[in-house]
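With one protein chain held back, the other chains of the complex are shown just where they sit.
Just so it is clear, A, B, C and D label the chains in written order, and each chain counts residues from 1 on its own.
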Amino acid sequence: MSTFVLLLATGLGLGALYFLVASGLSLIYGLMHVLNFAHGSFLTLGAFLGYAAAQRLDATSWFGFLASIVVGAGVGAVVATLTELLLIRPLYERHIEQVLVTVGLSLASVALFEGIWGTDPDFIRGPAWLEQTTTLAGARIPNDRFLIIGLAALVLLAIVVFLRRTRYGMVIRAGVENRAMVTALGIDVRTAFTLVFAIGGAAAGLGGVLAAHYFGYVSPSLGGGLLIFAFIVTVIGGLGSLTGAAIASVGVALLQQFANYYAGGTGDFVIVLALAAVLLVRPSGLMGKAA
Amino acid sequence: MSTTATPALQVKDLGLKIGGATILEDVDLEVAQGSFIGVIGPNGAGKTTLFNVVSGIARPTSGTVHLGGRDVTGTSVHRRARAGLGRTFQTSSLFPQLSVRENVRMASQVGLGGSLSPWRFPSRTDRATREAEEHLGEVGLGDKLDLAAGSLSHGDKRKLEIAVLRATDADVVLLDEPMAGVGSGDVAGLSDTIRQMHREKGSTILMVEHHMEVLLGLVDKVAVMYFGTIIAFDTPDAIMSNPTVQSAYLGTSA
Amino acid sequence: MTDKILVVDHLAASVAGQQVVEDVSFSVPATGITAVLGRNGVGKTSTLKGVLGLYQRTGEVTLAGERIDDLPTHKVVQRGVGYVPEDREVFSKLTVAENLRLAERKGAVTAERRQLVERLFPDLVERRDQMAGTLSGGQQQMVALARALVNDNRVLLVDEPTKGLAPLIVEQVTEALREASATVPILLVEQNLEVVRRLAGEAVVVAGGRVVHTGPAADLLADEALTQRLLGVHAETPDSRPDSRQVAP
Amino acid sequence: MRRFTPVGLGLALVVALAVLPLLSIQVPGILPGPTYTPGALQLLALCMVYASLALSYNLLLGTGGLLSFGHALYFGAGAYGLGILLERTDLSLWPAIGLTLVGAGAVAVLTGAVSLRVSGIPFAMVTLAFAQAGSVLVRRNPEGLTGGEEGLSLDTEHVPAALVGVVNTRNLYWLALAIVVVAYLVVLWIDRSRVGHVAAAARENELRVRALGLQPYTAKLVVFVAGGLIASLTGVMYLLLQSGTVPRAVGADLTITVLVMVVLGGVGSRWGAIVGGVIYTLLNQRLTLLAGSDAVDSLPAVLHVPLSEPMFILGALFILVVLFVPGGIAGTTRRLTGRDRTRSGSAVLEAADQADDKVLEPQP
Partner (left out) sequence: ACAPSADGDGGSSDDVETVEVGVITSETGPLAAYGQAFLDGFDAGLDHATDGTGEVDGIKIEVRNGDDTGDADKAVQLTKEYIGDGVKILTGTVSSGIALGVAEQAEQNKILYVSGAAAADAITGINGHTFRSGRQSMQDVATAGQFLDDLDGKKVVVYAQDDAFGQGNAAAVEALLGAQGAKVQPLLVGSDIKEFTSFSQQLKDAKPDLVFVAWAGETTGSMWQSLEQQGVFDVAPIVTGLGDVASYGAYGPVAEKISFLSHYFAAAPDNDVNAAMIEAVEGAGSTVDLFTPDGFTAAQMIVHAIEEGQGDVEAMVDALEGHSFTAPKGEVTVRESDHALVQDMYQAKLVEDGDGWKPELIETVPADEVAPPEAG
């Protein structure tokens, strides 16, 4: 019983982490059709600089932790903005080439991080509470999972509000379909695109800081390792559907957890099959708009 | 036209609902071999949808479609095309990066068979290419053979659509507003081409067209669609004097 | 120059590295409708896109005395240029209402304009929440028109607005354009000569990327030899079947 | 008459490459030694392996408009398939290769049949998923078949002596050259045949193809399987050349690398793919030298840190190509020689992308 509760709770935590990584990816992909391979690098950079900020102030204090979150998200937003301005914007309406540029950026940036910080992971510390556990139905659940679940919910809410309550969501959806026509309606679509990238980058940076606490380290490959799962949940969830990504994150994480535990570590295998199955039955993903 | 022959196209009790909306309802239509039918009706009446159901792009929620006596309701788009059904699209549907010649060539090749063969190699001199160039000449695109189809102007794309259709050699042809956007100077020529296709091959044609002058000059009978159903199917003269048609479609009620 | 709202001088436009408008000069009077005519592929649409900056252009374009040829498209439009594109170009994954809301420019929409659109296209009101991609061709054309009419503009560029519309709607749209032209000058590309006859004051004929004729539309359409030469048609002769005409007079 | 020139040029190039091991030509900075030395031949042979892999990928992307993220699976199937057969059975080399290709072809047919049911980015993801499954399997080392992380080395017992050992690198080089030629001819053949034309048309407008009475699925499957087979043949060559294989040969990274090669060369161009494969491999192998060189070491840290990372240079270079050299090397050449016609690389790419959101007319 306690094993089941443990699997469930930690699965939710893992799902929340996946969602944090996927949210920005899904936002950018869904709205701009750019499958951002550099998303992992935004995340890594957010984690590195966020933790550096925390260390300045005292990594084991809550104040330091808070600072790392703010800095991480800020750094993510800034690099994402620069990426959009310098690399994505010149290639407008050439989605595949935009994807290719992000592929190049991810190759180059990971190498750069390795040059700067070395390839070994830096093991990090956070507030003591995060490393302790809370017992629920006989299962000792690490506290940081609760924090991550809470923040993931907040991010989901914030982005949904942004898309629903502001004009930007509409401008961007229209802009992806026919950019020229949006400008012909008198709207400067470029700022909207940049904003989406900035928000996606901020989500990535935030995800990076939390992922670093989840895994206990920062390293140049931190983001890349999570990226593939972010891709998978984004696609399973349905292109551009944030709620879909959230549901898929939890589903994928739970599936992975249970398969790993009960089916001899076949978690990755199982979710890959799940991805294939979902796409074959519903090519547009769980919550994607039917094609 | 003998009444004993099986109709080229027969549509029975066709219905289509999407979500809560009824797009088609109780559509019945029997088109005799070799006839030329005009389909008119207000915008959004369901004309294009009817074509989509007949060609297999949309699936009806009820009713059947028979082509040359065979029930094709459940079969795929390409099967129906193979069975001799050809169509044009209201919004031009071409291969934008292939050349004008290749666009038509692809269609001629289907008519000649063996299209999916890895053992046969198209060339600039084979029969399919020659036929393609012929058809392109007919519609007046003889001097644009090597342009990418996507770079054609709107009107030229419509002409290319007709050339593609000519090349498919279909027995039953659905034309969805072939004249929309064609320059007034070319309308006559294009309608000649369509008439020729009808006469020479004896193909059965259904044509949606808002350009009444052209339509009336070509068709034997007119079907009128209104809110997803066919409200009249008669000779052009009878249709033109139908009061509903006048008030709801032509706008000459005064 | 105050009687000209839009002046196009030696405009050339290119797309994908290919010159599609060679050298076009004409002007649009501050009132009424000016028609751009020509056979398929001569560069009518490209001219409009050049004016808007959707295609790369050189030459001078002046809107009410202000040069706009170095402005990006959205700035041109914000100066009060409404556009109805040839291929409708509705946003298929947005609802009808969203399509219209997107088109509304701050300070340019008025209640009367909204009412005009609703009166002209009751169909659209009914289908507010339908995805624009699922509309019929004619309904999409209405969305495209409505997007331009909902704002107060200083000039409208309208590319084949009646294409694909049923005769009844053609008549209504023609009426709408006439009504609109009372308050805003319109540059109209149109293949339906009957519509041109009823609306246009001036006519500009394009061939091979250049202007080959300008003058009053009525004179042009009355001159059989000229229309034959420029547009490839005989000017409309009364038909033997009067009720078969596209638009009843 | 005019068709003759490219054929003659190609033939001359192949002959020139074939006699290279008999000559002594120094290409400082690019080749590690004169062209007859095993080091140089090994490098050139590796270039050819990747060139033919890039060719096969170009068949998918350029001709079929299929953006696959799982192409490495078939390369890996060739390499691991042959490796396992040679180790676990008594088959001699050639029958083992035949059997490997049959097996890899079967894998391609199966996975292709499933993944082609979707298109665009979903297709990319399903193929990625299959390749990922293959990669997980290889790393897991089931029954000790694949050697897991440490890879599988070539069991030379049944390999002809002429293909074993550094002194025989020459023979491996010739074999690799032969495989590029075969790959090129097969790709050319598919491209020129009717089925290739239909696949190219389906890339542009699938609905149109169906409305003409053709089944785009079949055409795309033919292209996919042909691409897969060439990739596995290339994998076979890789195993022989490297005397072994590592899990990277099935990983998503390799597919991305090949994608980079094809884009570098110019999507949709056969010789572009070859050039892209060769250049990428040379850069990838030789940049390490530059990165480790004293000249770079003596630079200030802002320059020396990035420049001493070969992948940084490669990634940055790739970005520059995509940004400033659209259509890759082939596209640029075409533009310079004024032969740009209907098909440019980025147009083909666009088609691959649009596939997923092409709006059909209303459907229930």
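Methods note: a residue touches a chain if its C-beta (ideal position, glycine included) is under 8 Å from a C-beta of that chain, and two chains touch if they have at least 3 such contacts.
No experiment lies behind these values; they were computed from the predicted model shown.
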| item | value |
| --- | --- |
| Touched by the hidden chain, restricted to displayed chains | A, D |
| Listed residues D:228, D:310 or D:331, member touching the removed chain | D:310 |
| Contact residue for the chain not shown (choose from D:91, D:109 or D:164) | D:164 |
| Candidate in contact with the missing chain, chosen from D:242, D:255 or D:332 | D:242 |
| Subunit D residues touching the omitted chain (full complex) | 21-25, 32-39, 41-43, 46, 136, 139-141, 147-151, 153-154, 156, 164-167, 169, 241-244, 246, 248, 285, 288, 291-292, 308-310 |
| On subunit A, residues whose C-beta touches the chain left out of the figure | 2-3, 6-7, 10-11, 13-14, 114, 118-123, 125, 131-133, 139-142, 214-217, 219, 221-222, 225, 253, 257, 260-261, 265-268 |
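Note that only the chains that are shown with their structure count from here on.
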| item | value |
| --- | --- |
| Contact-graph distance - origin subunit B, target subunit C | 1 |
| Most distant chain from subunit D, judged by the mean position of its C-alpha atoms | C |
| Euclidean distance of C-alpha centroids - subunit A vs subunit D, Å | 31 |
| Residue list for subunit A, restricted to those that touch at least two other chains | none |
| For subunit C, residues that touch 2 or more chains besides their own | 92, 134 |
| Sites on subunit B touched by subunit C in the complex | 18, 21, 40-48, 90-91, 151-156, 159, 177, 180-188, 210-213, 216, 240-241, 248-252 |
| Of all residues in subunit B, those that touch subunit D in their complex | 16-18, 23, 48-49, 52, 55, 57-59, 61, 76-82, 86-87, 89-90, 93-99, 102, 106-107, 109-110, 114-122, 146-148, 164, 168 |
| Complex contacts: residues of subunit A adjacent to subunit C | 170-171, 173-174, 177-178, 180-189, 289 |
